[in-house]
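Missing here: one protein chain of the complex. Every other protein chain is in place.
Coming up: chain A.
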Amino acid sequence: MYQVEEATQLADRVFQMWITAPQVARHARAGQFLVIRAHENGERIPLTISAVRGDAVRVIFMSVGKTTEYLSTMKKGDALSDVAGPLGKPSEIKNYGTVVVIGGGVGIASTPIIAREAKEAGNHVIGIIGARNKDLLILEDEMAAVCDELFVTTDDGSKGIHGFAASVLEQLLKERKIDCVWIVGPAIMMKVTSNVTRPYGVLTFVSLNPIMVDGTGMCGSCRVTVGGETKFACVDGPEFDAHQVDFDSLMQRQRMYVDEEKASVEHYHHHGGCGCCGGEHR
């Protein structure tokens, strides 16, 4: 069992959790993820490693379905059945020169650790974090602490620059030489934002988020098409050259279990939420 050291809410439906998992914490690098199984009947879900502190790792998630909703109810001292990791390849960090690290929504969870490693590698690091509105914005302080410059955007203008991270990136590309860009966020945001760097030929990494089961390369559930080839995001990625990624196929595959996911939430609310059915469910 893996103890929850700390569990707090960061924003609307966004939660952070520090979990004691020494085998993960000791080896975790930027860009990697872990797989959680919350309880004996649980599914395995991938979550990015957002930070490390001693033997604990931090994950940040948005409550969007059965498992994340269950996780959001967990408190300090509770325990998760399983935490496996670190998984995936670390980010390809070296001294590129000027680096832009972009986080969209809950994808911002990944950015401070990337920005810090990029900074430590000698880069000038520019952060851009964007969310739909100010209530969904997270980790602004952490990003401010590690980045040389930080831009904040909201889709509705409730905080920072009114607009998308893509527009800020476009402006930066026009004004100065950018050597490498990381984009982490929802698939559609990564698709749109990485199209901005394409005409400039700037190396751009995206962190793909397909459906995963084991996360160790044994099933191919997370397969994605990169440069016309099939890759397994869990072992070949999750970071890939954005300009080679087939985002439309990724987004189609992400929707594979939409109906089942709804059924699972309904089942959870009926049997797990009310506590009046006498079921053994959580």
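One rule holds in what follows: a contact is a pair of C-beta atoms (placed from the backbone, for glycine too) under 8 Å apart; a residue touches a chain by one contact, two chains touch by 3 or more; residues count from 1.
Basically, contacts and distances are computed from a predicted model.
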Subject >> Record-based protein name (UniProt) of the chain missing from this complex, from "Cobalamin (Vitamin B12) biosynthesis CbiM protein", "NADPH-dependent glutamate synthase", "Cation:proton antiporter" or "Ferredoxin:NADP oxidoreductase, alpha subunit" >> reply: "NADPH-dependent glutamate synthase"
Original post:
Which residue among A:30, A:83 or A:150 touches the omitted chain?
Top reply: A:83
Subject >> Identified contact with the non-displayed chain, of A:16, A:48, A:67 or A:98 >> reply: A:67
Subject >> Where the missing chain touches chain A, by residue >> reply: 23-24, 27, 32, 37, 41-44, 66-67, 81-87, 213-214, 216-221, 223, 225, 230, 235, 249, 252-253, 255-257, 260-261, 263-264, 267-268, 281
